[in-house]
Every structure is written in C-alpha cells, then in structure tokens.
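Just one protein chain is left out here, and the rest sit where they should.
Chains: A and B, in written order; residue numbering restarts at 1 for each.
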Amino acid sequence: MKLSTLQIRASEDVVRVRQDVRAHAVALGFGLVDQTKIVTAASELARNMIQHATGGELHIEAVENMGRRGLRLTFADNGPGIADIERALVDGYSTGGGLGLGLSGARRLSNEFSIESKPGEGTRVTIARWK
Amino acid sequence: MTSRIPEILDKHHDEILGEWVRMLARGHGKTGRLREGEIETQARDVLAALKDAVHEGNVHDVDAPAFARLRELLATISRSRALQSFTPSETATFVFSLKEPILARLGKSISDAPSLEREVWSLTKLIDKLGLYTTDVFQKSREEVIVRQQQELAELSTPVVRLWKGVLALPLIGTLDSERTQIVMENLLRSLVETNAEIAIIDITGVPTVDTQVAQHLLKTIAAARLMGADCIISGIRPQIAQTMVHLGVELNVVSKATLADAFSVALERTGRTVVSIKAKA
Partner (left out) sequence: MERIPILKLGRALLVTIQVDMHDRLAMALEEDLTQKIVDTGARGVLIDISALEIVDSFIGRMLDNIAGVSRILDAETVLVGMQPAVAITLVELGLTLSGIKTALSVERGMALISERLEAGDDDADET
C-alpha cells in the first residue's frame, strides 16, 4: 500500500525523509531499535542520492506478507548509475566516504535489500524492514 | 480466453452468499463459537472482496494488487480465529466451502463442456490458494503468540542487579535464543544509562549452550555498551562454552572471567576501588 512519495533535492530533504520514515514506522508499530535502524538506513540512501545523483524520489509503502507487516522504501534517481555494483557494496568508510558505507550500511540495517543500476540509466535501491 | 467467473459472481451474488452462509451455519452449529451474525458478516465481506478482486478478469494470481483487500480480510479473519482457538482446518474450511455454491452456478451457466471444465479448474485452484493462505496466516499468528509470550517471559526473568556504585550485573539463566538475547541486551543498555554505570558484568553461568548467533548478539551488545561509554566483562564461561566458541571461530575481544566474583573484583579495580578488612577491636 502506497504511503507517500518524497522528492529529495537538498540536505533539508534528508531531515524530512528521516521524520517521515520515522512516523510511518511508529504507525506500523515498530519497536524503537527497529525504527532507528530503518530511519538510519533511509538517511544513508537519501544522502547518497543527493551526493551522486543530484536528487531523486523516495517511495514509501506499507507491505504485508502472511499477516506480517513491514515498511518498504524505494529510492529512485536518474543519476549516472553505478558501473560496478559489487564494488560499491564493498568499499567502506575508509575510502573517502563515497557510496560505500551508504549502500552496504543500508543493507546491513535492513531485512531486505535490492539494487538495480546501470551507467547512464540511474539507480534504484529498495529496502524493507519487517515488524 | 476470459473467465466467466467474475460475471457469475456478479450476477448470482445474493444466491451464492445465501447458500454459503447456510452451509457455514450448519457446520458451526456443532462448535457454536461464532455467532451467526458474525459468520454472515464475514462471508458477506469476503464474497464482496472476492468479487472486486476478480473484477478485471484475473482469477489466478492471488498475489496481485487487486487481491490485496481480500488477502487482508482473510488474514484478519484467520488471525482472530487463531486467537479464538479454532483449528486451522476449521478456518480453511470456511473458505473451501465457498466452492460448492459457485460450482453449482458455473454448471448451470456454462453448457459447453471444455469451457466448463476449464472454469471449474480455475475456480478450484483459486479457492484452494485462498484457503491455504488462511492456513499460513493462521500458523504465523500462533507463532507470534508464542514469540510474544517468550518475550514477556524474557523480560520478567532477567533482572539487572546493581552490585555496587557504577557496577551492574546481568545474570543470564536458561537457554538463550536470538529473540530473548536481543531483548535482554536492550534492557542492559537502558540500565546502563539509567544507573550511569561504568561496567556491566554479563554472567552466563546459568546458560547451558552458546551458539554463534547468541555469541554475536553478546559481542554486538558489548560493542554498543563501549560506544556509549561503558564497558563489559563476561563471567561464568565454562570450559565447554569456551571450546565451542573457539571451534565456531568466535573471537571474544572482551575480558572474561570464570566466576562472577572474579569479574566483580576486576570491576572494582577498574572503577578505582578495593576491598579492605576492618581490623577487629583489640
């Protein structure tokens, strides 16, 4: 079920992303630690989008699976795309704080993570956390 | 080739509902756990949702968005029945019994044998999927109840003890599973803040086995405590557990002592204290 769509252009929007995701997580009944994890993951991905793709969109959906409720976030941008996804997921904080920690961090903090990206075709990252 | 099921559900809605409710009432007469009014309301809602779901012509894919409302409804009904001690088959039968009234109408409306055969097959598969869905949700609900009860038990059975100013002890007793360990660890971190403690001693004397997952949780908790500005000591590591951890490749980068007493001694030292005997009066 679609909950909301946010445009992400500047760093003020990152704050709004955090507040919105937090509100939806609370509404779905997530515990404090789970809330913190998904909000932090969203913050990482939102910042990535601003830094590497001059912004994009965030789609927030409530999902359900066999009676279990969850929150799914999709970050979509029309940026340059990622040439080597595997490497982007491995590079860490130490390599200058580029894409690395954002993607791998978001993956670690989520129950589900998927990414589609091709050079010149933008990037789409989807994460989900289940209650 | 479009299915005629949506059209038949539309045209004969009232008759199908009536027959279905009569069948259900007959079945529930024995158990009587649901009031008849309740059964009728549930049946009415489900049939309406089914009608909407297949409205566009999809009678196969129950995971499609059009079926979302129906899935939600079935999940709610299944969950509430799980809580009311129905058996899974009683709940599934609620859905399966919808086949008969619809099949009867199919037979009357379709004269061409191959088409009838195809439609019967489609309907059977559809209702079967929906019935099985309720069974899965039922299972999940029962599991959730058990998990919740375990959580409550975990919180009750793991007190955090203030051994001394700035020193907390967490005596863990019993089998540690992933779920319970997480709750217990969150409690510990919260207690650190509330008591402004410097050191927490996690005593696992009463824990029979420690698997990799539990060891990971322990390590993550210790890392979190350190990030917050406190530290941890593990006590009560029995030789067997130590061996298991080495074999599992778990590295404990934290001070570990055999007994709670030893750990307490280290904690006192670290917080700048020592124990002295009071000299007896001459």
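Quick notes on this one:
By definition in this document, contacts are C-beta pairs under 8 Å (C-beta built on N, C-alpha and C of every residue); 3 or more make two chains touch, one makes a residue touch a chain.
Quick caveat, the model's predicted, so the values are computed rather than measured.
Considering A:H24, A:K37 or A:H52, the position touching the chain not shown turns out to be A:K37 (whole complex).
Residue-wise, the contact with the chain that is not shown comes from B:A230, picked out of B:I8, B:L74 or B:A230.
Although one chain is not shown, part of chain B still touches it, namely residues 186, 189-190, 192-193, 196-198, 220-221, 223-230. Mapped onto chain A, the interface with the missing chain covers residues 11-12, 14-15, 18-19, 22, 32-33, 35-37, 39-40, 43-44, 47, 92-93, 97, 101-102, 104-105, 108-109.
Simple rule for what comes next: only the chains that are shown with their structure count from here on.
Residues of chain B that touch chain A in their complex: 68, 71-72, 75, 78-79, 133, 136-137, 140-141, 144, 186.
Listed in rising order, the residues of chain A touching chain B in the complex are 1, 33, 64, 66-68.
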